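What follows is one structure encoded as structure tokens, with my remarks underneath.
The other protein chains are all here in position, but one chain of the complex has been omitted.
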């Protein structure tokens, strides 16, 4: 049993930028693997540390268990070996999450990203979440990354739970999409000795996250502006904060458009404009209205990205 | 195609009281069908209109697709033919919900209860939800009941969406668990001509819901105090409001304890105290703490139910 | 000292319907007492139990301390002696609320309505609120009515605080504008022995509130449709629930329009349409947009009130 030991040197190094890739669908609403392959080929040329497969932008709640695994399998086959594949394996029950984590590992994932269960949110306190993640991390053949995304789940993984879980040998980090920079800084401060690594969950606060010690980001916008997000990473790592700030500014509005404001539907539209396969989402997600489309276009073009 | 016609006389009559039954699990976390059968035998002797299977209290997000169908199948076999079986068939995607509704119908469900998809809540506006429910209702072999449960989903099915959907021939009603009595009254007022039927989603506001025209209730508390909830129904239907009020008062605290305050974990505990099989929940749901247990006990005993 | 005794027979009888009257302003933004008088003359002919002066719809946060008292003084002079004048005396600090309550009593108020302080909402727990209301009730020359209006304050007076405070001799009731009917029923159930009286804070759930034991209502809509709200009261008291329901239905949409949806600006506009002086609000409250105006008109005319 690996719980609670402190040999953090063995923790997988997850520093870097990851796009949480979108899942292309064909007209019949099935996964279009051909289009996925073509996107992957393009992503392979960008200096990403790896790809996140089945994050929120992968529409994983709309995929069957089989599809979830198959997509990860496909990604692993198509991208270079040195790129990490981080697979979202979160389900509502602990039992299902353990099973899915095992399958993701078999499919070639280097790590699993486990979203907070949220349906019974009133009962998802620190005690329940520590229990859940410990069970998953004890069983998972590959390292676990915690995933807090209150915009979707209505639930923020409590700081005290993160601190406890950071001590688990098989829990290597956190993707925090909430964007509360004070919380992010506090978590980094209190978990450093464990080799715990925090990734910003959005390009909107990537510079700020680096400024307080984050080691990378899982950024929806990187599906569209991958080179630019990696450039922002490089500027931060090099301590070129002035230039970083100017680039950060120009990424905020397009980032907000493809996340908080319009979500994955807009992300896929912007991918189309940028030479990737985006396409439609599975219903009930609806296409953007005309007005939304114009706003999206403006949010990219006003910053010079279209 | 049955959309938008007005032949509401054909709409299934769903008036009455339903317990949204709990799913008993064995120590190994698998469904304990033997215990389920024993509960069903007891429920068959209470004047329920039927049972709701896979409501929030059925822990449906913790069941596999196969388990969900199998439980419904088992319930249909074990309860009298004149009792309705209403099966929760909601999934996040429209495609999966259609498929699950078909399977539930094959398993013997008389109607399906379809919760609002909620993961991409920012995009789940009236347009998306009307699209979703119309597609499901067009395809479902059995009538559809809308299900709004903001306590779990963080999303209230908008009134305007309900009004539009009430016109669909295969959509017969709404289970509203939000408890906003003004909203409930408005929906009833505006949908009466469609033969649309509103069920209170909790015993806490059952009398008030009857007072504004609701026709029944899906009440977690009915798993424990089934006769009493049915008695409250009878008092309301008979216009014996004074007596109804006194009974309603005594049901509020135990109801709150097994819903908002402590949830399904408490419901299952109270079932144990009352001669039913409740047992543990699937993790990550945790057992009640000692303090919670005492509070739960007090909430029942102070009103004379223990 | 009157705290904690149980001689509830002395508690002021506040049963009935009250409009929380609006404050008319002249073009120069000062209180227009002439217009106020004319409204009062009309209200005197409606079977209200009394008037609430300086509720949320009185724009009390926009009045100076002197204006607040002067308006109450004027109302007391102009309406019949048998009508109660309930004056809003709530301020953020306990000290100021005590002082204002004394002034309101001197100005002729029969009781004071005390809103929950809310600026430091994180610290306004039961302990603080019990302390606040006890101090005010100990000092106030006239009875105190608690006032919970989460739509404005972002704070619901906790049930446990209400229960404790209901035992105070000089606290006679609660105006609850939150509309959670389960909570309202529970409060009535648990405070009956104290002679504590609960008033619905809105016409939208007036019937439902009567059905669970409320004794009246403070209803913004009564500023416009006073006779109709009083008629609904009479139908409920007479046990004519079917007729009550039909009338209740027709009041919901206009009520929502002048409360949750568009607020006091719309209330004043609807007053103008109905022969009362409404006029503009003090800035920063802005007039309705054209689209809002049309919607407001529709919400009244579709139910036959315009």
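In this document, chain identifiers A, B and C correspond to the written order of the chains, with residue numbering beginning at 1 in each.
Going forward, a contact is a pair of C-beta atoms (placed from the backbone, for glycine too) under 8 Å apart; a residue touches a chain by one contact, two chains touch by 3 or more.
In this text, all values refer to a predicted model and were calculated from it rather than measured experimentally.
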item: Chains shown that the absent chain touches, full complex; value: A, C
item: Touch with the omitted chain, as defined above, among A:117, A:173 or A:204; value: A:204
item: Candidate in contact with the missing chain, chosen from A:180, A:243 or A:292; value: A:180
item: Contact partner of the left-out chain, one of C:117, C:217 or C:254; value: C:117
item: Touching residues on subunit C - with respect to the absent chain; value: 29, 56, 61-62, 64, 92-96, 117, 119-124, 127-129, 131-132, 135, 151-154, 260, 262-265, 282-286
item: Touching residues on subunit A - with respect to the absent chain; value: 179-182, 185-186, 188-189, 202, 204-205, 207-208, 211-213, 239, 241, 245, 248-250, 252-253, 255-256
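By definition in this document, only the chains that are shown with their structure count from here on.
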item: Inter-chain centre distance, subunit A versus subunit C - centres from mean C-alpha coordinates, in Å; value: 49
item: Centroid distance [mean C-alpha coordinates] between subunit B and subunit A, Å; value: 35
item: Junction residues of subunit A, two or more chains touched; value: none
